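Here it is, the structure, as structure tokens.
In this view, the complex is presented without one of its protein chains, the others remaining in place.
For subunit A:
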Amino acid sequence: MHIPDGILPLGLTLGGWAVAAGLTAVCLNRIAAQPDPRAGLPRASMMTAAFFAASLIHIPVPPSSVHLMLPGLMGAMLGWYALPAILIGLTFQAVMFGHGGLTTLGVNAVILGLPALLAFGVTRFLGQLRQRAAAAVLGFATGAGAVLLAVALFATLLLAGLPAHLDAGAERAAITALALAHLPLALAEGMVVAAVLGFLRRTNPEMIIAR
């Protein structure tokens, strides 16, 4: 889900930067308002590293392959730190691996950051759930839903910025095929988020409740 340089028109690229800047400002304000803003930094650093490396892990889905994205896990684990962490991770991915681009950094941050923040919003209520099964289902839905939302945002932005000289039908078919290839990834990331949140509920429940 990395849109490279030169694919989107200038308006969408600038719009992506504007939205990403606004979201980052909100997140940084919320972090600064916490009693100890530095408390979340070690976890944010670790998750940024995991997020950065995740794009290198390809899961073969015939006829192509998809890579891990982790928006749900980032949101569930990091809360308001998720968006700055994703922004930093995406910068490194673009500079070091050529995944995505610097002009499209804003757009890519929105594509992954919005689902992460929504995942954070959903998992905030997990602490109030008494039943383990219900919490597991909600955790799974959070992880899988975040991937599906990211794919939907990716496809919508691409189709909105499709140049007139391209064969729209062929590109739409290719985007649909790519989106369908992400269904197994959504299931996998849903299970990962459910497992991680289930583990935290047992061992460290204050991490889920106190945010």
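Convention: contacts are C-beta pairs under 8 Å (C-beta built on N, C-alpha and C of every residue); 3 or more make two chains touch, one makes a residue touch a chain; residues count from 1.
In this text, contacts and distances are computed from a predicted model.
Going by its UniProt record, the hidden chain of the complex is named "Carboxypeptidase regulatory-like domain protein" among "Pyruvate dehydrogenase E1 component subunit alpha", "ABC transporter permease", "RNA polymerase ECF family sigma subunit" or "Carboxypeptidase regulatory-like domain protein". Although one chain is not drawn, the whole complex shows that of A:4, A:127 or A:198 it is A:4 that touches it. For subunit A, the residues touching the absent chain in the complete assembly are 2-7, 38-39, 41-43, 45-46, 48-49, 52-53, 56, 58, 64-65, 92, 96-99, 101, 154-155, 158, 163, 165-167, 170-171, 174-175, 177-178.
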